[in-house]
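One structure is given here, and the rest of the page talks about it.
For this depiction, one protein chain was excluded, whereas all remaining protein chains were kept in their positions.
For reference, chains read A, B, C and D in written order, and residue numbers begin at 1 within each chain.
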Amino acid sequence: MEALFYVFSFIAIFSALMVVTMRNPLTSALYLVLCFFALAGFYVILDMQFLAAMQILVYAGAIMVLVVLVIMLLNISRIKNIGSDLHQKIIGGLISLVLFAEIALYIINGAQKKPTGIFTRALIKKIGNTQIIGEFLFTEYMLPFEIASILLFVAIIGAYLFAKKKY
Amino acid sequence: MNNYLIVASIIFCIGALGVIVRKNLIVVFMSLELMFNAANLGFVAVSNRLNLISGDIFVIFVIVVAAAEAAIALGIAIAFYREKGTVDIDKANELKN
Amino acid sequence: MDFFIKHLLSVLIFFPVVSIFLLLPVNKKNEWLLRNLSTFLSLVEFIFSLYLFIYFRPNTYKFQFVEKFNWIPSFGASYFLGIDGVSLFLILLTTLLTFVSLLSSYRYIKAHVKEFVILMLLLETFMLGTFAALDVLLFYLFWEFMLIPMYFIIGMWGTGNRVYSAVKFVLYTLSGSLIMLFGLIYIFIMHYDQTGNFTFNILRLYNTHISDGLQLILFIALFLGFAIKIPLFPFHTWLPDAHTEAPTAGSVILAGVLLKFGVYGFFRFAIPLLPREAFALAPFVIALSVIGILYGAFVSIVQKDLKRLVAFSSVSHMGFIMLGLFAMSAISIDGSVIQLLNHGIATGALFLFVGMLYERMHTRQIKDFGGIAKKAPIFTAFFMISVLASVGLPGLNGFIGEFLILVGAFRSYPVLTIIGASGIIFAAVYLLWMFQRVMFQDVTNPAAENFEDMNLREIITVLPLIILMFLIGFYPMPFLERIDPTVLHFLSAINHHKTVYNLIKLKTGLSNA
Amino acid sequence: MDLKILITWLIPLFPLSGWLLWGLFGKYFKGLSGYIASGFVIASFILSVVLFFIVAYSHGFTDTLYPWVYAGIFKTGVSAVIDRLSVIMLVMVTGVSALVHIYSIGYMQGDKGFSRYFSFLNLFVFSMVMLVISNNLLLLYVFWEAVGFCSYILIGFWYEKKSASDAGKKAFIVNRIGDFGFAVGIFLLFATTKTLNYEAVFAAVPSIPAYTTTIIALLLFAGAVGKSAQFPLHVWLPDAMEGPTPVSALIHAATMVTAGVYMIARFHVIFSYSPAASEVVLAIGTFTAFFAAFIALTQFDIKKIIAYSTVSQLGYMFMAVGIGSYTAGIFHLISHAVFKGLLFLTAGSVMHGLSGELDLRKMGGLYTKMKTTAITFIVGGLALSGIPPFSGFFSKDAVLADIYNKGFYFAWVVGEITALMTAFYIFRLIFLAFFGESKLDSGKHAHESPKIMTIPMIILAAFAVIIGFLGIPPFNDSLFYSFLHTDFKNAYNFAPFVNDTPWYALSFISVLAGLSGIYIAYILYIKKSVDPERIKSIFKPVYMLSYNKVYIDEIYNFLIIKPLLVFFDFLWKVIDVKVIDGAVNGIAGAFAVFSVKARKIQNGMLMSYILTLSIGAAALLFYYFIR
Partner (left out) sequence: MHNMPLIYGMNFLEKSMLSIIPETVIIIFAFMVLFLAFFEKLAKRKNSYYLSLIGIGFSILYVLMLSDRNIYGFYGSVVFNGFEVFLFIAILFSGMFTVLMSKDYIENSGMPAPEYYSLILFGLSAMMFLVSSNNLIMVFLSIEFMSICAYILTGYIKGDTRSTEAALKYFVLGAFASAFLLFGAVFIYAATGHLNLYAIHSFLENISYAGSNKAVGGIGIKIYISAGLIMFLVGLAFKMSLFPFHSWTPDAYDGAPTPITNFMATGIKLAAFAIFLRIYSLIYNFNIMNFNDILWLLAVFSMTFGNIAALLSSNIKRLLAYSSIAQAGYILVGIIGGGFYGYSGTLFYLLSYIFMTAGAFAVVVIFENSDIISLDIKRYAGIGYKYPFIAAAMSFFLLSFAGIPLTSGFMGKFYVFSSAVKSGYNWLVLIALLNSAFAAFYYIKIIVKMYMPDKEPASPLLNSSGDNLGIISGAIDDGLMLTIIICLILTLLMGVFPQIFINFANNSADLLWRI
């Protein structure tokens, strides 16, 4: 388990770095996919196979495909060479380092709640995570689920409005 | 246990870095996705640690929202490209002061 | 009738609003009707306000014509009106000057007559409300909104760089009164903390107990608000601009009424609310006022613009008033109140005459005038009377006020009073010199050759003021006998604080020794 | 209310109503206003005479017309005190005014400001009367300034002339300076005694500490200095001659300028309780007497000469009240009022004859042309130079004798010398004007004035002769003294008589002085045995000093007025505009600058927006450390 965790975290962080550093958006898109895979791996470790599946399907499957499609659509050669200037890199690096330091500080010095829930690994294994999630999704989180559906609908309208040439 | 959160925060900050330094709208968007995913990781880890399930539910909704945002983002990207002929966000400088 | 008397203050405050509604349907083109109707309505208002004087019981300090309704219960704010000997005359002054200035602007205001008269009446409402309100929130409401009509009057009908002056006027006074608002809110909250219920009733707020250090801060806050309005010496720079650029009516109201609010605020709010700091800081305030007296006089002497000269002269006069108020003796405060009226009357009249000069010659530079006395005897006579009234010539109103102020103040602050009293010399210098250069000598400016004398309207405009000058000068008793009880009560109310303060001073002095 | 009170208030009422009449409806009356005005004043003159006898055969009284200013403990009414002092003054004031009114009808004939003139003249009479009878210091101060105002308006009567309006302004402002002291004195008096009513004040005076009394007395005296044109503040009186001559006669010779003396006599209690102050009065008086006479020696403007002589005669009066012999002072005041009024009226008649000519060097030989004027003038001159039996002799000698007998020898000597100079300059004037060959410029042919002007002159001349006998020496048991001195009984006698030299010895000396003065003038200007030019060249510097009025005006101008004006200009242009207003506008400007800076943040670059956002987040997360 530990070993797997480190492997996955290495992959995830490495690919994330690649995403932001690669010049060619296509490359970074592929690295992003890799990163998602790593995250899916984490989920598997954490006994959330369902989420892992979602991750692969929705993200790596749907969203990234969409992204790649758009990149292709927008004449890759034009957008490949959009560099970024140095001082900006430096400041950005600094800021994100500071952010990380601070968050890490909180994480290290803080303490989480004692585990009080009942969904132990054993229970989840017994019932099966998909079933549990399903139950919750359609009882306690029914309303968010509905809203999410409307949200997606609106997003479709939006995409359509943005993408079409004129009214 | 904190390791998961540390990893999550690292990815989060990398995402932030990407948003800050990159000028390519598409890449910026991807970095945003990274940030969201960092949060996802955090949720899953925490809910697992606390033997809870609600965190995992949250992740599902985050994924949904991410999808929606992807749609919007790419729509905007296309519109922007159509008008400016590029996706360099530095070209978005008409509105100032 | 009985109802009318019982709610006279409300009637007075809201009658101008009613008149505005009467004026609204009138067509803009029909300036004749607009002017006369508005003037007539303001005259009616003035006549109503005379009822106050008639039904006012002298020889009592109690508030009269009191009206009290709940307004905002959850702030403890109420629609609480009432007048005592001091506000009575300020209200009368307001109604009179509004009438006068409306009558005076027939010729001066050429454009947007409708807007002008409406704004003037609106302004009147708020001025009256400010004087009548005994509820702090209500007072502040009237106090601050008053700026807006005045701002429009200066900015729309002013001369020169009127916009600059108007904006300066508003911002300067606004910042002052916002700081004051802080002080008021603070006292309001303190009273809540002590009694556990919200109230803006000033009479209740008087009982708020405030520790010394706090009093200092709060007094400074209130001081800024009121001192800018007066304006006291270092805060005076908005005044010359505003007065100079404003149209005649604006200057009259500005000098005649608006400047009074600062003093009134000190009398009604700052001193009774924070008596001990008032006593402690009195020397500084008095020093400022004396500086103001001399400074205003000195600067007026060298002015080249007629209106600016009068403006600076009111800095000097307001200095006298503050000196009297903060000397904290019955005589001097009586004097200050009388002087409030006098300044309103005399300076208002001066602005009227300057306005007439401007209407005829289209200039305000002193050097462009001269020899007008020969052309316009009536004008000369009235102008001279007002000049002398503001010089403080005995027999006219100005003298009574200044003399009482100085006599009263001399007891407690002999040196400062003497320095201040030297202002009467310089007053003579700048006013008479101005008068000589403008009216006497020979005609230099061809424009003055056919300088027509005052017509009937103008005579009617200034006559009430002139009559008042003589009345107050020769027989001030009707005024004094109404003012005196109020002032005595004011002093007795704050006096025990004075004794406490003296005790403290004594203690500290001993401890130092 | 009973008769005498009615009379008391009628006296001021007449002129007051006159003023209102002419002031409001003057232009409907035309020439008539002069006669009616004079009628009013004559009426009040008659009433004052009646009042005089009432008081003489009964006793004085006070009355309050109405409560005037009641504020806290400050209570004063419009109230009158009628005692022997005030009735004498009343008679004098109303009498002289009546004559001047009548005279003016002729003098101001055809002036377009005719009724304006009479309205203000009436106003003056009213104010002067009130000044005399007022019973508290506030009222006194009011009319003290009111008469000042009248003189201002009447000096500047011909306001088209810049010099006239200047003179009026100068008179008012210089008086104001004196009044400032006077007012402060009143404040101090009130602060110490809590009242301003005469009786109460006088009752309180003995109990207040001496130095306070001195300060009060000196402050009040400052007012007198201004009003009566004593040394530092005398500058306004000579210029005041710009006004119509009858005005000079009434205001600047007979009545207003003597108010200072009257005031000190009225407040004799205060002054007598502070010898120091009285000595100051004496010193100022003495100096002014000499100093003014010295200037008068060399002037050529007849009115100026008479004006300076007024100043110097006032000096005599102050000497008298300064040594505590108030009766003598008042006596000289009365007689001076008469003969100086006479001199001015005659001078006016000369001007009238010469159509406004004032320069001695352009006159001469007028005696033949205008006899009445000349004779009356000479009578006045003799009275002024103290030649028996003219009134000046009695009054001035009464003063000088008291000064000698009370042991102020130096002052006495100066007084005698001044007497000599007085005689000299007035007869210099007479000789140059009325005798010798005419130096009139062509086209000017002098003519005698009309009856309406000459009759008042003659009446005054008669009085100038007879009035002196009221003080038939020895003065101290004369009729006048015995009538008046009772009013001064509660004065503290700080300067007792040290020797009682017989009066004739002293008066002999002063008559000698007078005669010698006349003689010098005679040899210089009639016999011409000595050429004035030679003497002028011998005493060149002294002459220039005298001729230029000791440069007082110039000194004031350069040392006080000019610097002040520069300072005021600095105050306005630099302190006000640059410093104070600059600060205000500076703040506004600062905000504008901030605004430009602040809007730099909003540079339209998404990049920098994200930066600010994340920096903000990082900053907030710093909370961990301040936690």
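We take it that a residue touches a chain if its C-beta (ideal position, glycine included) is under 8 Å from a C-beta of that chain, and two chains touch if they have at least 3 such contacts.
From a predicted model like this one, the values you see are computed outputs, not experimental measurements.
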Quiz item: If you put the missing chain back into the full complex, which of the shown chains would it touch?
Solution: A, B, C, D
Self-check item: Contact residue for the chain not shown (choose from C:F46, C:F80, C:F188 or C:F233)
Solution: C:F188
Self-check item: Contact partner of the left-out chain, one of C:P16, C:G82 or C:P247
Solution: C:P247
Quiz item: Which listed residue (C:T159, C:N201 or C:S412) would be found touching the missing chain in the intact complex?
Solution: C:T159
Exercise. Could you list which residues of subunit A touch the chain missing from the display?
Key: 103, 106-107, 109-114, 116-119, 135, 139-144, 147-148, 150-151, 154-155, 157-158, 161-162, 166-167
Practice problem: Considering the whole complex rather than only what is displayed, give the residues of subunit D touching the chain that is not shown. | Solution: 588, 591-592, 594-596, 598-599, 601-602, 604, 606, 608-610, 612-617, 619-621, 623-624, 626-627
Quiz prompt | Residues in subunit B touching the chain absent from view | solution = 5, 8-9, 12, 15-16, 19, 25, 28-29, 32, 35-36, 38-39, 42-43, 46-47, 49-50, 52-55, 57-58, 61-62, 65, 68-69, 72-73, 76, 79-80, 83-84, 89, 92-97
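Please note the rule applied: only the chains that are shown with their structure count from here on.
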Quiz prompt | Length of the line joining the C-alpha centres of subunit C and subunit D, rounded to whole Å | solution = 37
Quiz prompt | Overlap residues in subunit D, where contacts from two or more other chains coincide | solution = 607, 611, 614
Practice problem: Would you pick out the residues of subunit B that each touch at least 2 other chains? | Solution: 16, 20, 23
Exercise. Name, in rising order, each residue of subunit D that touches subunit C in their complex.
Key: 23, 66-74, 138, 141-146, 149, 152, 156, 159-160, 162, 165-166, 168-169, 172-173, 176-177, 179-180, 183-184, 186-188, 190-191, 565, 567-569, 571-572, 576, 580-581, 584, 588
Exercise. Could you please specify the touching residues of subunit C with respect to subunit D in the complex?
Key: 168, 171-172, 234, 236-238, 295, 298-299, 301-303, 329-331, 334-335, 371, 373-374, 381, 388, 393-395, 399-400, 403-404, 406-408, 410-411, 414, 417-418, 421-422, 424-425, 428-429, 432-433, 436, 439-442, 475-477, 480-481, 484, 487-488
Quiz item: Taking the complex as given, what residues does subunit D use to touch subunit B?
Solution: 599, 602-607, 610-611, 614
